[in-house]
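Below is one structure, written out as structure tokens; the observations come after it.
Below, a portion of the complex is reproduced, with chain positions unchanged.
Order of writing sets the labels: A and B. Residues in every chain begin at 1.
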Amino acid sequence: MSVTIQLTPQAELSAAIPIVLDKTRQPQYGRYLDELEPGQVFEHPRGFTFTTSNMLYFARTFMQANPLYLNSQYAHAHGFADLLASPQMVFNVTLSLGVQNDSEKALANLGYYQVQFLRPVYPGDTLRAFTRVLERKDRGPDKPGIVRIRTVGVNQNDGVVVQYERKIMVARRGTRPPTTPAPQVCVPFPGEDTPLVQLPLTGHPVSVGLTGPNTYVEDFAPGDIIVHANGRTITEEHMALTYLVGNSHPLHFDRLFSSAQSGKMSGEPIVYGGLVFAWLEGLASRDVSEHAVWELGFTEGYHTQPAFAGDTVGALSRILAVEDVPGMDAYGLVSMQLLGVKNISAAAALEKYGADLFIKEDGKRDLGKDKITAKIFEIERRLLIKRRPR
Amino acid sequence: MSVTIQLTPQAELSAAIPIVLDKTRQPQYGRYLDELEPGQVFEHPRGFTFTTSNMLYFARTFMQANPLYLNSQYAHAHGFADLLASPQMVFNVTLSLGVQNDSEKALANLGYYQVQFLRPVYPGDTLRAFTRVLERKDRGPDKPGIVRIRTVGVNQNDGVVVQYERKIMVARRGTRPPTTPAPQVCVPFPGEDTPLVQLPLTGHPVSVGLTGPNTYVEDFAPGDIIVHANGRTITEEHMALTYLVGNSHPLHFDRLFSSAQSGKMSGEPIVYGGLVFAWLEGLASRDVSEHAVWELGFTEGYHTQPAFAGDTVGALSRILAVEDVPGMDAYGLVSMQLLGVKNISAAAALEKYGADLFIKEDGKRDLGKDKITAKIFEIERRLLIKRRPR
């Protein structure tokens, strides 16, 4: 079926249409605390098509060292159908898909929990995402509330690629206009309760030259602390990168909006945390994840301080556990902490703060310790990493 | 046929070749007023190949909300052969193709008129462009003249994808060296006088979740004013984006050039207007054009003030007409004004300037009104938009 339109010259209409100011509206997006109900489900707008090039662009911009995300030939040699999208990209895109429904009115992102990666994302895949509201904690009329949500990203075949929970801080609507309701959701809320990841790995391809010699499972032991040498100065690039992954929160790219915020949130646009996480993960990658064949996921992720254009971020990792995987001789499971600092090198931060750097910021008050304001991020990750080939 | 070259070591030659300064030349590009003649036709250099990734990159950088430009699966579901290039990208690329022949010497872009989009642009398409000079108005030796041109963009099958007219302000050459002549054009000047747009639409696909609930034809009435909530702070990114779409005018990326301009044009590189228009259209998109299946075109487009890195732009739309289309129950034709402001939020601008914001800047003197210097852009658009599915 076809639609045919004859294009005629376009008449200038504006002067003939009376300007009536009472027909004004200003659509609002995001969701206020009182517009969120446990059990509510949202389907997120637009979707996101992945291509080889946008996957490479993300992986390289965010300093990825694992060739699975950089080198199509390497990915094929491992048994994958094609180049893999980095988990950072899959996570960032999925979270960003949800911003217009979930968090465009949020004051802060309070944590990432139980992020799980279930299926590879390949060039040509298109992701959609859904969110279910789990809990809403109203803390009274003078304080913003806390909402816990579950978000699931699916591909064009309705296969779940990523699922996670997030806590956000959201204020009540008060006298402000309501937000645009999300369209009614006609499909069951997706997700897998007992997710099984199946990877088409074909064993160790013999291409040791493309990675380093010191990042196999045998090179990690619980307690190891790895200081990542290079830092990354974030520039105003972050504003465009925010929309490139699909995040529509104006705090990140609208200086009028960011400077109109109250209190200590007021000022320059804040770098979207997902980008900060991606840069930190990239800075760490050539020391810890070159030989990862799968990122199982992460949890307890906190952006403990904001970052701005002009800040230089650095990263450290601490190995928490190294485990065998039954039936899988060629791989081991490595759990690790990833931390980010700003405006101090990772080495200098370790020197200055010592062991306290690795203590969760949230737990410091109970321990009678000061928070470390140079620390910007902490999270725990689990990766499936190759054993050293024999 | 094949060409074979034996590579030999390259000898260092420079010291042996006498440096003769009188063999100096400085090729000039663009066209001065006295080098333009009504009837002249130019074929523009280089061309531009579209890919899924560069289409997605443009659409996302410029904040597009219509999934036809973001989501290949959604575009296929509508009946299109593939993802569509956003009309903003098609327009920007076509205009930029012409800069080296038409406007690289121009002092200002005075208006866009009767821009019509005739055919979809898909990944793999390569566009070329042609310009014919329509009119040249010489205003005397002390003033720059005004030139009216018609530009047509065609694809690799010589199908017209976009055509429009533009007015530019151009100075006489005076004592300056002449510009590089354009190569002789061997093909007829393209274009369609009675353009017929044929879209392979297959009716409403059932995927309401990827767009919002309030942007169908029924949601728009003449006189409606829509304030778009988010703004966008433009950074120095604009300089690289200028060349990414193919625009070679140094005013946008050469600070030595921009600061050497005389009078009030002198200073920082000016943001290429096409990029400003694209950002404004993107800021408006999730409130007005999510459900557009075709942008018929636009006219009376004026960049009334320049924008610079550091400016935050905001947008407003005003609905001018809503019409049925004979034989097309599923769609309606919506005409609307799009305005841009800078360094004031769209809402604050409406509050401050009221109805005057929507009056054409050019007509204000006659009405005894002051121009609004916070206003940077105005244009009238026509879109074919979906009716609400039953």
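One rule holds for everything that comes next: a residue touches a chain if its C-beta (ideal position, glycine included) is under 8 Å from a C-beta of that chain, and two chains touch if they have at least 3 such contacts.
No experiment lies behind these values; they were computed from the predicted model shown.
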item: Full complex stoichiometry in copies [only 2 chains shown in place]; value: 3
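In the analysis below, only the chains that are shown with their structure count from here on.
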item: Separation of mean Cα positions, subunit B and subunit A [Å, integer]; value: 33
item: Touching residues (chain side subunit B, partner subunit A) in the complex; value: 51-54, 56-57, 60-61, 63, 65, 67, 70-74, 79, 83, 114, 116, 118, 194-203, 208-214, 221-233, 235-237, 286-287, 290, 293-294, 296-300, 312, 314, 318, 320-321, 325, 328, 331, 335, 337, 343-347, 350, 354-355, 358-360, 363, 380, 382, 384
item: Sites on subunit A touched by subunit B in the complex; value: 1-7, 9-10, 12-15, 17-21, 23-29, 43-49, 51-54, 57, 100, 124, 126, 128, 156, 180-187, 236-237, 239-240, 243-244, 246, 248, 250, 253-257, 269
